[in-house]
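For this depiction, one protein chain was excluded, whereas all remaining protein chains were kept in their positions.
Presenting chain A:
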Amino acid sequence: MLKTLLTATTALALCAGAAAAEIKVGMITTLSGGGAGLGIDVRDGFMLAMEQSGRDDIEVVIEDDQRKPDIAVQLADEMIQSERVDVLTGIIWSNLAMAVIPSAVNQGVIYLSPNAGPSALAGAGCHENYFNVAWQNDNLHEAAGAYANSAGYTNSFVLAPNYPAGQDALSGYKRFFEGELAGELYTQLGQTDYAAEIAQIRASGADSVFFFLPGGMGISFLKQYADSGVDIPVIGPAFSFDQGILQAVGDAALGVVNTSQWSKDLDNPANNAFVESFQAEYGRLPSLYASQGFDTANLLLSALESADPSDADAFRAALRAADFESTRGDFEFGPNNHPIQDIYAREVIQEGDVYTNKVLEVALEDHADAYASECNM
């Protein structure tokens, strides 16, 4: 509650100082409803970096999209036309990103994505004003496929929700996994009971299970899977194992391998400082979403050091240079303004009372996405 008040006060203070602000950033993210945990982490990570920069000439306008595409579009119009923001950021979900980004970047606004990376915007639909600071959607799943090969699995059972990001997930995994598929299942989006799928996994004879079930879906699946007595090893992207939901899964997640471009224990100065200051500021461990928000803000700050948004070409070049200390270590942009970065395999461990992740190995080194070649900028 106190934190909410503080945030509100900060926002108000920023609004009051609007006359002094020279650069305006619009953040549209999910702060209420089922997916609020992700948006709150992105916002907190972003604002932490802003605060640490000590710059008072940047105004951040934060609005809640409620995870609804129509509201996100409305907010974006408002921010571009009446607030006249220079930079937009914040969107978590790919369907919202698809609704907002193409028209925003065509109106000359710079968009920095702290999370969603739909393939349509990485390939033919890429744009010089659109920068993704997280990953292209397929990346973590591709790394899971690569890890499955190196772990010696030859027969995987794969499942994901039946929607575009779910289909991308399975094609990403299959792009790198060299073994056979013991089964392939699409579940309903928002499904909470996986007994039927687990029965099929039990009967399939697979040697590994790959699943992409973000948020609450993953919690349900993991708890039910652990209780079913099926002991086939599980692999997944970090979205079901982030700091926010691990505590709700509990023991059922212990030992599960998941892939991520970031982890709390990555040993580099930027990350150590980030984890420590995030915990001091908000009293909880950061998630990968928080690290993405933090990196997005630092990328923006680094570009503002050398160029002004009013000079669009110079500002874009400054962003493309990605001259900032990323919490993930090495970070650079590929030709389609999507990251080229290492993706790690992590294992879920318990530290005292807290469940968290530990890096096992690099699953894919300096990994770029599969769509970069289709992009003509």
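The definition used in the following text is that contacts are C-beta pairs under 8 Å (C-beta built on N, C-alpha and C of every residue); 3 or more make two chains touch, one makes a residue touch a chain; residues count from 1.
Here is the rule we go by: contacts and distances are computed from a predicted model.
Missing chain, UniProt protein name, picked from "ABC transporter permease protein", "YxlC family protein", "ATP synthase subunit b" or "Heme exporter protein B": "ABC transporter permease protein". From the set A:Ile71, A:Ala248, A:Ile340 or A:Val362, the residue in touch with the chain omitted from the display is A:Ala248, counting the whole complex. Touching the missing chain, out of A:Ala203, A:Ala273, A:Ala317 or A:Met377, is residue A:Ala203. Looking at A:Gln81, A:Ser103 or A:Asn162, the residue that reaches the missing chain in the full complex is A:Asn162.
Only one residue in the set A:Ser150, A:Gln188, A:Gln279 or A:Ser306 touches the chain that does not appear here, and it is A:Gln188. Listed by residue number, the positions of chain A touching the unshown chain are 1, 32-34, 36-37, 40, 162, 167, 184-188, 190, 192-193, 195-196, 199-200, 202-203, 215-217, 219-220, 223-224, 227-229, 244-245, 247-251.
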